[in-house]
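Heads up, this is only part of the complex; the chains shown haven't been moved.
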């Protein structure tokens, strides 16, 4: 309760007025290679030679000498869209080829196309839809896919297409083919927002985009079904959630983010589920945001979040 | 992603099947008085004499000898509704009169009637509406009142009446009278879910129900307007939120709940606002839940949350 | 940096001067039985009949009807030491026999006798010794036992006896017998403060007092040896620690307390160990404190901490 409705801009003192540059002139370069002397300098020189100004640079090496090297650089470059083919070629010649590096150039203005899978539980889905609507989650949500129709109305309220694809437990191929028809070459990311069906290796291979899942425990504790029941039986004093990339092995993929919340003996399994739901939605939303801002780099079964 | 959709009940081992008793047979007694020997025993004896089974008992004394005493007891009593007048009389005779105590008897099944005030910011409102819909917040939301019409559609989607009461900054009396017409003798609680108008002492006196506000800082830091801007200027490393009962003095009422989130130098004021929004909605929802479960007892300018 | 050295007493307003009663007149009753109507009332009546004033009462039932019931009551009774035999008999007649309950009466003034086992890692040990010295941990530390001599000087600095009992990996019986000679009928609690040796079932049976261990992971994740290495390999985003009662099954005993700390990809295994050490010592100290204040009740493989 305050008498002023609008948070005033900061106009005096050392805290300055922030002039965000046009997103269309902002780009990112992701690098991954064996660590070698001169790599940071070489990348920044390419960008400087193009007239780009580096606005953010994060790098990490698994080992000061001879480790794996990761770098994420954001830069400001007028007319980026017109010049990105040239810049990509230059990065190819002077970085990709010289350092045997994976180099990815992307535009900040490009919004990743995302499909969300869900079953009947709504909290993770609604958190993503809300933040999408408020502008916090800079992605295009192309559709929501569900094996049930329960959440259709909620999804329609947000103006997002809802695809009901029932799954026959005896033959999941029909549903899987339908999923592939909907998603192949259509999305950049799939998010399993409490989708209670196993994802097959064939699907992962054919859809060929990253799949992020939220598991309702602090992995590697309580892998598989019914983690809150197992948590209650083991008497843990915290429950958690884990967002990870899906791989062919159940609940074993690279972890992007985790968090926990305190519980005690008095909480029933249902209350653990409710408490855990708070953590699940926060952890999943953070993981999706970071992925979509190109902050997550995979390396073996690990992630580097920079 | 698991192969089982339903969290199974716990059926074996020491973790037992929970049979929640009918809420209609559940009651609560709140006691506040000077601490005196025998008070806990006296209350439990009254309940036992009525055939009630105590299912939860929390008490607190500000001082082991001669302090202020607070007790919250939940009990199970068949046919509570029919017998509560008798029980209340007995508590009056044997507790209220003997110990000079404030004694409040309530039924768990009774859902408090709540009005929510909001301006244009939606996160606290939506969190309350969402949890209300999911059954987590056991109250009746009677209406949402706003000095703007921006959030009408969202409120209607949840099937809740939306009252647009514009506030003339030169004469707030008209709006205040309209508020009193809507709320007097109609609600048990008013929640200010980021309502950006000063509440007058006259309104507090006339509406005569508790008013809970969410202030967007860790009080007593950053009292008044624009706390996130002040937080940015001071360079704090955490931002927070405070839910408190509203009194005539701005941001000075009894604190119910607080929480914080970590920030750093790189966050703009806008990002502090976004981070803080997460905390605001959690803190307000917790405070409203606790109040509605009769867990918050006021004492001077303090609260006892038991 | 303030101009006043002593934190002044609160002397005005609703926050009152706290007059702690003499510890020698403070007692505790712990109850565990099948939940039955009237039990809370019956216990408080016994205490009131003796002239005791209940200063704290916590109870919990696993199920509102027919569950397991736990109660911890603190009370003030003049001349407790002289009257406790009578009080115990009365509790036996009116509670233990009537409700088939475990009933334990103890004096707050009695300090539990504790032995600490340690190997070479000092952080958990030093945290316990420090808090013991500052008066925060109201126990008698009878001795520190170690399979190495590295920490002898530190322990002596605190004026505590240090027993070096080397363990022969080929025959651990000699060491075990020495332990039993030192501890049998001599201590109320054994604390394994990073003691890197398996405790045998025979030892547990013969020493016949609770044994609390700190495991350096968030159990049930990373059971067994080298949890920080496993955490690094799995790429978790938090590391934790678990204090639990030791049972014959490694790392499977009832959990008393857990906590975690955030880590990221850049932390080496050594840095995870250092970060985890902070959590380990806090978790172990909390668990030991709660146990020694009779706040932990065991039930199957679970704990109720009230």
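Letters A, B and C mark the chains as written, and numbering starts fresh at 1 in each.
Here is the rule we use: a residue touches a chain if its C-beta (ideal position, glycine included) is under 8 Å from a C-beta of that chain, and two chains touch if they have at least 3 such contacts.
No experiment lies behind these values; they were computed from the predicted model shown.
*Asks:* What is the total copy count for the complex if 3 chains are drawn?
*Replies:* 4
Criterion: only the chains that are shown with their structure count from here on.
*Asks:* Please report how many Å separate the Cα centroid of chain A from that of chain C, as a whole number.
*Replies:* 42
*Asks:* Measuring centre to centre with CA averages, how many angstrom lie between chain B and chain C?
*Replies:* That pair's centroid distance is 35 Å.
*Asks:* With touch defined as at the start, can you tell me which chain B residues reach chain A in the complex?
*Replies:* Answer in residue numbers: 1-5, 7-10, 13, 15, 18, 119-120, 122-123, 126, 130, 134, 136, 157, 192, 195-199, 213, 215, 224-226, 228-229, 232-233, 246, 250-251, 268-270, 273-274, 278, 282.
*Asks:* Within the complex, which stretch of chain C touches chain B?
*Replies:* 13-21, 37-38, 40-42, 44-45, 47-48, 51-59, 61-68, 76, 299-302
*Asks:* Considering only the defined contacts, which chain C positions touch chain A in the complex?
*Replies:* Result: residues 60, 218-222, 234-238, 240, 254-260, 264-266, 301-305 of chain C touch chain A.
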